[in-house]
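Note that this complex is displayed minus one protein chain, with the remaining chains in position.
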Amino acid sequence: VEILSGIFEGRTTGAPLCGIIRNTNTRSKDYHPELPRPGHADLAAYIKYNGFADYRGGGHFSGRITGPLTFAGALCKQILEEKGIKISAKIIRLAGIEGDGLTPEMEAAVLDAKEQLDSVGGVISCEITGLPAGLGSPFFGSAESRLSAMMFSVPAVKGIEFGAGFSIADMRGSKANDPIAIEDGKFYTKSNNNGGINGGITNGMPLTFRVAIKPTPSIAQKQETVNLATMENETLEIHGRHDPCIVPRAVPVIEAAAAICILDMTLD
Amino acid sequence: VEILSGIFEGRTTGAPLCGIIRNTNTRSKDYHPELPRPGHADLAAYIKYNGFADYRGGGHFSGRITGPLTFAGALCKQILEEKGIKISAKIIRLAGIEGDGLTPEMEAAVLDAKEQLDSVGGVISCEITGLPAGLGSPFFGSAESRLSAMMFSVPAVKGIEFGAGFSIADMRGSKANDPIAIEDGKFYTKSNNNGGINGGITNGMPLTFRVAIKPTPSIAQKQETVNLATMENETLEIHGRHDPCIVPRAVPVIEAAAAICILDMTLD
Amino acid sequence: VEILSGIFEGRTTGAPLCGIIRNTNTRSKDYHPELPRPGHADLAAYIKYNGFADYRGGGHFSGRITGPLTFAGALCKQILEEKGIKISAKIIRLAGIEGDGLTPEMEAAVLDAKEQLDSVGGVISCEITGLPAGLGSPFFGSAESRLSAMMFSVPAVKGIEFGAGFSIADMRGSKANDPIAIEDGKFYTKSNNNGGINGGITNGMPLTFRVAIKPTPSIAQKQETVNLATMENETLEIHGRHDPCIVPRAVPVIEAAAAICILDMTLD
Partner (left out) sequence: VEILSGIFEGRTTGAPLCGIIRNTNTRSKDYHPELPRPGHADLAAYIKYNGFADYRGGGHFSGRITGPLTFAGALCKQILEEKGIKISAKIIRLAGIEGDGLTPEMEAAVLDAKEQLDSVGGVISCEITGLPAGLGSPFFGSAESRLSAMMFSVPAVKGIEFGAGFSIADMRGSKANDPIAIEDGKFYTKSNNNGGINGGITNGMPLTFRVAIKPTPSIAQKQETVNLATMENETLEIHGRHDPCIVPRAVPVIEAAAAICILDMTLD
């Protein structure tokens, strides 16, 4: 990152902090602008921008754009850590295999997919500790609203759940409600099915959420698509360099995106 | 709803449309301000607002606030329908039972929970058809970001997933990628695992999502909580009128919230 | 004002504070929707809202809308006063007559205009004391940007100047620059040509500005306009009840609008 403004003599100045990361590692010839890649934004962008979208590497839809996110997030994490707020994410599921972090079984599944010119996805969980109670606002500014909006800004995220999430829908209230207690003058809840948020407001318990990451859409297998020049059905083989699994690389991105959002919330 | 402004001679005038719904059906004596109810925002609000929050009925955290949402949504739906955009939500899971709408088994499960002074939750799916391709923006204004932010404004929602959602994380790319095709000059995809959204932009396919609704937190069983006056642990029995399952009533709220959000997106 | 929400037991609750003022004193028959009044928004609103604007009393362009502004401002002033921030506005010019407040000569000029079925305007100055240095942001969030945007929300305001304003443009730098000094550890400037703002940031000196209020556009004299039904030129005589000078009534509105804006700025 080349810092252009906002830092002077090792400290932020109050001016907007601007940094740039030049994308020097490009192989534009790998792209076929007339053949939108399935699972990518190519077709949607082609329509949205009337054919003028920059198709090289997915343009501003590219996963490369998570670089600036992690830069911003790294700064936010520093500030949050000074306030005692910690954010940590990890893989809890990959290629359908449950586990605590990237396990050997998961790695084998990735290699297996790669061999078959295919890709796999996974689920990342994130925990934020040290948050004060009272962040967020009811309704349109709820903690869940703000965090989910930020998480769906990360490419490939297709789902988010807080606390027990979708499984809380199967619980009864007597189980889902987190019993409230006090010890040494400090409130806590005996379970955390609500993921540290009630009514859109943080309650002082760890804020927990999970996000679903879809498998890398760029795969080397032959795929069905259309030719935008001829307007006919066609098949496409992608020859670029592609990662069969972006989930491990998404972990710091999720942390960074959470840090940006949480810092904003603490500044309200 | 009493309309205060914005409508004249049966038409909107361009002035802000303001309506009020008076909450005439209150029984404030049912509330114990010193005993925050588990699963509710009482404790978080007590801390956030330094003890001055209006505890009656949950104040502005109350599910009653979905009334104005459905009013606004009803107007938005009218405008969207004129553009050929339809929004329809339905229950697909309740008390752990799968089904297409409110089935007799689900109803029995609700009554069973009620008898046991308990409550149940569920999952609502929503489909939006007739959307043009190209709505939404990459990153912070993605279609998923905006819809999820709106959905988490609806009380009791704890999770959202688009298209195949969390299950797409278990798929391989060759299955998750929706094959693109053209017929009679119109693009479509042969599957819809991405829920009508790629790269945060609508692609012209039906936009689909599901939300998890937690069980009603107000239950008549004895629950553990704290006494904010004595700062000691205590038990609480809630005697108000409470619905053992809000999922059926959440269906039109989800539609309304989606309509507000989608109309906003079409106006960008 | 009927308070609908946000106050409970004499205190704000943190919920949105909503109040309504019903406009019971209407004489809609005084309005001719097909004859837009010169100096009013009638024609612009007719075009903007495709003929559906509520023409009665000027709709939401009416000066009556300053009622809610003063209600909101009154609350903001209370909070600001607790912080030692005082806002006071006064008339300094009316009907072309300079003076400190509403002088007998000004009153005579108003009566004279009224007799001639005419109206007069004036200039209001406003001073805000007790402001901390450091409010506002360079460029798009400058103190002048925010205050001016708010002031031009007050109907009939057509100009604003800070500090010496337009007359600073005729000064030389050696006169315009306010000499900086320190006394008892406190910074101040020996003059205040910059009106308490440098580079968009408050500097701790009194923030001063003046606004130009145009003469009441509603006058009983015959005026030239068009007939929107026949699309021909026509004359109009307005018979409603109209104040020949709104400047005295604008004084508390300017204070209220400033209070709302300044409170917002202190919350950044």
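The first chain written gets the first letter, and so on, giving A, B and C; residue counts start at 1 in each chain.
Everything that follows uses one rule, which is that contacts are C-beta pairs under 8 Å (C-beta built on N, C-alpha and C of every residue); 3 or more make two chains touch, one makes a residue touch a chain.
Note that the structure is a prediction, hence the values are computed from the model and not measured.
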{"item": "Displayed partners of the chain not shown (whole complex)", "value": "A, C"}
{"item": "Candidates C:3, C:21 or C:149 - the one touching the absent chain", "value": "C:149"}
{"item": "Touch criterion as defined above, residue of C:23, C:189 or C:266 at the omitted chain", "value": "C:189"}
{"item": "Residue among C:6, C:73 or C:215 touching the omitted chain", "value": "C:215"}
{"item": "Absent chain, residues of chain C that touch it", "value": "36, 38-45, 47-48, 58, 60-61, 65, 93, 95-96, 113, 118-123, 133-134, 138-140, 142, 144-146, 148-153, 155, 157-166, 168-174, 176-182, 185, 187, 189-190, 193-195, 197-204, 212-219, 221, 223-226, 231-233"}
{"item": "Hidden partner chain, residues of chain A it touches", "value": "4-5, 8, 11-16, 20, 45, 48-49, 52-54, 56, 59-60"}
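In this text, only the chains that are shown with their structure count from here on.
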{"item": "Inter-chain centre distance, chain A versus chain B - centres from mean C-alpha coordinates, in Å", "value": "22"}
{"item": "Centroid distance [mean C-alpha coordinates] between chain C and chain B, Å", "value": "41"}
{"item": "Per-residue overlap in chain B, given as positions that touch at least 2 other chains", "value": "45, 48, 60"}
